[in-house]
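Omission of a single protein chain aside, the complex is shown with its protein chains in their original locations.
The letters A, B and C name the chains in turn, as written, and every chain counts its residues from 1.
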Amino acid sequence: MPVDREQRLWDWERTAQPYLLAASLLFLTSYTVRVLVPDLSPGWQTWWELVTLVTWGFFLVEYLARLAFSNDRRHFLRTRWLDLIVTVLPLLRPLRIVDMHERMQRRRDHPRLVLEARVMAYTAITSLLLGFAASLAVYHDERTAPGANIHTFGDAVWWACSTLTTTGYGDATPVTPRGRVVAVALMFVGVALVGAVVGSFSSWLLRRFRQDGET
Amino acid sequence: MPVDREQRLWDWERTAQPYLLAASLLFLTSYTVRVLVPDLSPGWQTWWELVTLVTWGFFLVEYLARLAFSNDRRHFLRTRWLDLIVTVLPLLRPLRIVDMHERMQRRRDHPRLVLEARVMAYTAITSLLLGFAASLAVYHDERTAPGANIHTFGDAVWWACSTLTTTGYGDATPVTPRGRVVAVALMFVGVALVGAVVGSFSSWLLRRFRQDGET
Amino acid sequence: MPVDREQRLWDWERTAQPYLLAASLLFLTSYTVRVLVPDLSPGWQTWWELVTLVTWGFFLVEYLARLAFSNDRRHFLRTRWLDLIVTVLPLLRPLRIVDMHERMQRRRDHPRLVLEARVMAYTAITSLLLGFAASLAVYHDERTAPGANIHTFGDAVWWACSTLTTTGYGDATPVTPRGRVVAVALMFVGVALVGAVVGSFSSWLLRRFRQDGET
Partner (left out) sequence: MPVDREQRLWDWERTAQPYLLAASLLFLTSYTVRVLVPDLSPGWQTWWELVTLVTWGFFLVEYLARLAFSNDRRHFLRTRWLDLIVTVLPLLRPLRIVDMHERMQRRRDHPRLVLEARVMAYTAITSLLLGFAASLAVYHDERTAPGANIHTFGDAVWWACSTLTTTGYGDATPVTPRGRVVAVALMFVGVALVGAVVGSFSSWLLRRFRQDGET
């Protein structure tokens, strides 16, 4: 029965969530260590590379298993397209956690937070994690590039903040092609961040007006 | 009968759409090739210039024909002002396709996507195409300008992204008058892009609240 | 009778509007000529300075006359605070025209344009005129300042556009205190411009939803 299988997929996703969360934290840690501590001893280097590979493999296997066992693969691919992206680019996995949490909340009858508070919380977490991931990725590419003006991880974080808020000082900007691709992605995340803040605010204002009007 | 003629104009526009789309892709291709491959052999150079001219001529003829056969020319000029702009500046033709698609969707009873998803899709396509056209135009003007800091097409794309998101790093900016006119246009497109993202988001939030309140 | 006097003030404002509009165009022209053509012959120089002074005097007299004849001066000062600002800083007078037009429209029963179209039109006119005035003022102050990077009027317009859209490239920025005061004012106008575009857009989206829901 399809409904049954959908339910089992759903149960599986709920059960697997903590393990996937642990795996993505491990992945993030291994990537962070490898970028921020470049002069590791060869043993540790190998160890952290292994962690990166194993966690990535785990994501891949988990995604393919779910795809294989789903009774309607097209529907799975269409509704879980975010899963495919975060499987290929595990640094974006934070997005998946937010999405999963949101879907769980929607299933309950009474979510603990109103919609705007949830939107703001998700926006804050997403910005923080994507900003951190982008800082790491850009620092990784830029630190040895000729003519770069991002020399320390602090510079990279500074650049990420100025990009996320669409301020764009321009005193620290990536110069390598890969760094610029990350930067363009972060700029659009920044536009979305502004959109979420503004949208929540105007929605909250309008709802308060309606409440005032009703009493 | 006016209604009849309006209907025929409408039918004609629907029939002509795929040909116009093909012609604008040809125009864009010829412009792209001429800008990105400056050392073409004279034969190819002439060929692509011919393609540019013929497609432009086609747009012009099509617009004038529609104007001539419309039974209320003032109404035609007023409701199809976008057509005039994209006929003079064919690089802006993407806007026309989006507009045509939107009018077709509105005619149907049940558009396939909700309004916000359509707005986001049109915004994404418009940004992509206008950003690409602006990158081409700016690269064309700046690459040989003295004191320019946009030397490669990659620089131009990088500049276009930072302009569209209103980030404005300033590490790559046009210095020629024509390049700056394109840049100013793109900045206002960027403001509109932010507006579309933010507006869709706050509209979506408010509708979800209303749905939650109704159930 | 107070209502009668209020009505007479209102009639006067409607009658005076075209003359004030002509005077502000004259003022703008004289300021423009004096800034953009610095090597005028002494005769023309005196002439345009005279035009500036006379129009400014006209604004001042008109404002004071209305204040003197109003039956409730506090109410006048509170509801016409914009008039005071544009009398002291006549370059901001465009704002007054927009405000006057809006008040006239509101008095009629059926304004010719829907609210969002009016907001967009006012926003466009205000941005254009304030951007032009700011370009003039900044060019006036910066062109002879040491270490300035705004050398031509074109640079000033380029700077004004990049400021109004909150892009802020930073390749042309004022360095003199007066120029920076103008720039700060223009930045906040830019935030308001973004606000007007975004607000109109989300309001338009929500209204279309409501209309779709009603039919």
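Methods note: a residue touches a chain if its C-beta (ideal position, glycine included) is under 8 Å from a C-beta of that chain, and two chains touch if they have at least 3 such contacts.
Just so it is clear, the structure is predicted and the values come from calculations on it, not from any experiment.
K.L.:
Checking the contacts here: which visible chains does the omitted one touch?
P.N.:
Taking every chain of the complex into account, the missing one touches A, B, C.
K.L.:
Thinking of the whole complex, not just what is shown, which of C:P18, C:P146 or C:P177 touches the missing chain?
P.N.:
C:P177
K.L.:
Can you work out which residue in B:L20, B:L136, B:L164 or B:V198 touches the chain that's missing from view?
P.N.:
Of the candidates B:L20, B:L136, B:L164 or B:V198, B:V198 is in touch with the missing chain.
K.L.:
List every residue of subunit C that touches the chain not included in the displayed model.
P.N.:
115-116, 119, 163, 166-170, 173, 177, 180, 183-184, 187-188, 190-192, 194-196, 198-200, 202-203, 206-207
K.L.:
Considering the whole complex rather than only what is displayed, give the residues of subunit B touching the chain that is not shown.
P.N.:
Counting only subunit B, the missing chain is touched by 166-170, 198-199, 202.
K.L.:
Can you list, in ascending order, the subunit A residues touching the missing chain?
P.N.:
154, 158, 161-162, 165-171, 193-194, 197-198, 200-202, 204-206, 208-209, 212
The rule we apply is simple: only the chains that are shown with their structure count from here on.
K.L.:
Just give me the whole-number Å value for how far the CA centre of subunit A lies from that of subunit B.
P.N.:
From the centre of subunit A to the centre of subunit B is 31 Å.
K.L.:
What positions in subunit B touch 2 or more of the other chains?
P.N.:
In subunit B, the residues touching two or more other chains are 166-170, 194, 198, 200, 202, 206.
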